[in-house]
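Removed from the display is one protein chain of the complex; every other protein chain stays in position.
This part shows chain A:
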Amino acid sequence: MKALALALLAAAAPLAARTVTVTPGAGAQERLQTALIEAQPGDTVQIAAGRYDLTDGLSLDVDKVTVRGAGPNATVLSFKGQQGAGEGLLVTSDDVVLRDFGVEDTRGDGIKSKGADRIVYNNLRVEWTGGPKETNGAYGVYPVSSTDVLIDRVTVRGASDAGIYVGQSKNIVVRNSTAEFNVAGIEIENSYNADVYANTARKNAGGILVFDLPNLPQMGGHAIRVFDNRVVENDTPNFAPKGNIVASVPTGTGVMVMANADVYVFGNTLAGNGNANVMLIGYKRPFTDKTYNPLLRGVVVRDNKHGRAGFAPSFPGGKEIAAAMGGSLPPIFWDGTGTGVVVRDAVPALSLNLPSPDASVDQARPAPAQFADGPLPPEPKPVVLPPPMEAAIK
């Protein structure tokens, strides 16, 4: 009877939030994983400074837990010896905060969160320490199928797909982050309402991508703002394994928008991108999905600062077109398809004037692009996240 009374009491009164500290050393895998399993809502799992040599992917499935290290270079979760699982850390619960630790050399993705609403990634480092390689994992941080995502002060290096990838999600902020030496620096895919700002994307094959793909549960990517970013010197040769959509990103691309609606690209500093500072295209591959729209609709590029670009065109037919144009291409490239595509930058743009996104480059009639005057398509509203997410990293 006493046990019953106690059990009832425990059920009635929420337990005080605890901090559980895990330290490096023998058995780190099981100790850390067990701490993540036994955490209660409100708890913090504190990972003390040091290096953790892990053998398996870690996972968290408890709501309202903070996982916190001592800094992105002080607490290092190394997955060099990983023997199983598709990622380093997997989060499948809501209201989770991940902050102040580093993840190295995962065999698959770095940190993935799926169906994890209101997740915060803050002050993290995800890195493949051997530099860019096709055998590196695909994504550095990988929130997918989630509502309300905040990525702030995250650094990713070496991802063989996208460093920071947000897929099939809604209400997204990616800011103050650095993506370098990845195939794609930052990628927003099949997502709604995203603000991507104050990031640096450098030394990737492509800097910032806004994509939409067919045959997925969430399609129709729209309402994306990419602004005040530094997207420079994206000249790492594309090292993505074939078959993946990013393998088709031409090396030397700054910002690339594909098959999305209501996208604003403004106030960015774009320079040293040998293919193009900005690339605007429809979806080229064959597809059968009748609910998918392969076209750009309402894409505005305005008030960006442009440095040198177009000096090393790498899309099919690019070199030939550049030769015909006197050696290099304008900083902005458009396939010429879609509706409501408007560029208001102080640099020229090239249009291929293709009849459709999947037309072959032989059908291109390259010429300086002409854009409609008059009012711009409306700018998407700023993304507002639930206040506790911002408060968590104050």
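Keep this in mind: a contact is a pair of C-beta atoms (placed from the backbone, for glycine too) under 8 Å apart; a residue touches a chain by one contact, two chains touch by 3 or more; residues count from 1.
Going forward, contacts and distances are computed from a predicted model.
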The complex's invisible chain, by UniProt name, from "N-ethylammeline chlorohydrolase", "Cytochrome c domain-containing protein", "ABC transporter permease" or "Peptidase M24 domain-containing protein": "Cytochrome c domain-containing protein"
Among A:Gly25, A:Gly86, A:Gly131 or A:Pro355, residue touching the chain not depicted: A:Gly86
Residue touching the undisplayed chain, where the options are A:Gly102, A:Gly137 or A:Pro294: A:Gly137
From A:Pro72, A:Gly108 or A:Gly221, residue that would touch the chain that is not displayed: A:Gly108
Contacting the left-out chain in the complete assembly, out of A:Thr44, A:Ser145 or A:Thr269: A:Ser145
Sites on chain A contacted by the missing partner chain, in the whole complex: 1, 4, 7-8, 11, 29-31, 33-34, 36-38, 55-57, 59-61, 82-86, 90, 92, 106-109, 114-115, 134-139, 142, 144-145, 160-161, 165, 167-168, 213, 215-217, 241-245, 285, 288-289
